[in-house]
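Coming up: chain A.
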Amino acid sequence: MNAASNFARLLRDGQFVVTAEVGPPKGAAADQLLEKAAYLKGYVDAVNITDCQTAVVRLSSIAAAVHLRSAGLEPVVQMTGRDRNRIAIQSDLLGAWSLGIRNLLCLTGDHQRFGNHPEARGVFDLDSIQMVAMVRRMGEPGEFLCGEPIRGERPRFFVGAVENPFAGSLEMRVLRLEKKIAAGAEFIQTQCVFDLERFRRFMVLVRGRGLHRRCRILAGVTPLKSVRMARFMRDQVAGITIPDEILARLESAADLAAAGVSLCVEQIRELREIEGVAGVHIMAIAWEKIVPEIVKRAGLYPRPALPV
Partner candidate 1 sequence: MNPNPRIIAFCCCNCAYAAADLAGSLRVAYDPEITIVAIPCTGAVEPAVVLSAFEEGADGVFVAGCLDGECRYKSGNLRARERVQTLRAALEHIGLEAERLEMYQVSAAMAARFGEIAGEFAARIRGLPPSPVRQRGKSGVSGVDRG
Partner candidate 2 sequence: MAEAKSFAEVAEMVSSFPRLLVAACAGCTAICGVGGVRQAEELAAALRIHFRIRGVALETEVAGVTRQCEPEFIEELAAAVGRTGAVLSLGCGVGVQFLADRFPQVPVFPALNTRFVGGLAAPGTWEERCRLCGDCILHLTGGICIRARCAKGILNGPCGGSQDSRCEVGDDVPCAWSLVWERLSALGRFELLAQIRRPRNWANGNGGPRSSGGASG
């Protein structure tokens, strides 16, 4: 397994890892970003930085990752196929590696229609599977997509992808996961799990094919702040399902935020018990300050010290 990334090392050592996510600002300064990162430091093993999520222009993931790294965090750069062709992606990756970035999450990308520039052209030169294969090839055997060898240092990113066990048939999602692993994905972060029952069924199929041994699977969780937020996610965000029992629980809660956090903590505890789940990915966008509490209450604090 990839030795250059601390995140990779923790997973290889069998640690139950914790990752989180931040969204960069819509402006050209990093101060806001560093504030959010400050909440996470010491409570997570790596931090994903989204790449113009929902096709809204934000400070680039690679630049944000460099800022976070200088603040002492381990970044995971997210890269979508929506905005860049293969030339730009390979170029950006050479640059990212040279700046000390070691972890990469490959995504196809939300359609540009959802963002603030719906008239933009969606590139989609590569999908996530093709991107994973390309990035692994840059590391080993150390070639560009066209077959030409990379000169000098080769970027050997720890490469991951996303899977969504809640969209479409389970069999199809498992097959797609297998394709991502066959293409070279070394870790997977799933979309938020609210329907534990369905997730367990997904993991049964995953284990049946031995996928959890070839790749580290991190289950996604999100603390819900309000019923409105829950409904919004269920109805407006592609690929998220929230069972009615959860909504009902929130609706009847006196303190919604507290209920949302408790729910999240319970989910993490249950996910830890599922064989094949190598960690948890906490997506608390715009609520990063709640992550320390979640990590502590879930019994995941302190985090293993990062090797120097």
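The definition used in the following text is that a contact is a pair of C-beta atoms (placed from the backbone, for glycine too) under 8 Å apart; a residue touches a chain by one contact, two chains touch by 3 or more; residues count from 1.
How these were chosen: all candidates are chains of the complex that A comes from, given by their letters.
Bear in mind that the values here come from a model prediction, so they are computed numbers and not experimental data.
**Q** Of the numbered candidates 1 or 2, which one touches chain A within this complex?
**A** The single touching candidate among 1 or 2 is 2.
**Q** Could you please specify the touching residues of chain A with respect to candidate 2 in the complex?
**A** Checking each residue of chain A against candidate 2 gives 81-82, 86, 107-111, 113-114, 122, 124-130, 133-134, 145, 162-164, 167-169, 172, 175-176, 178-179, 182-183, 191, 238-239.
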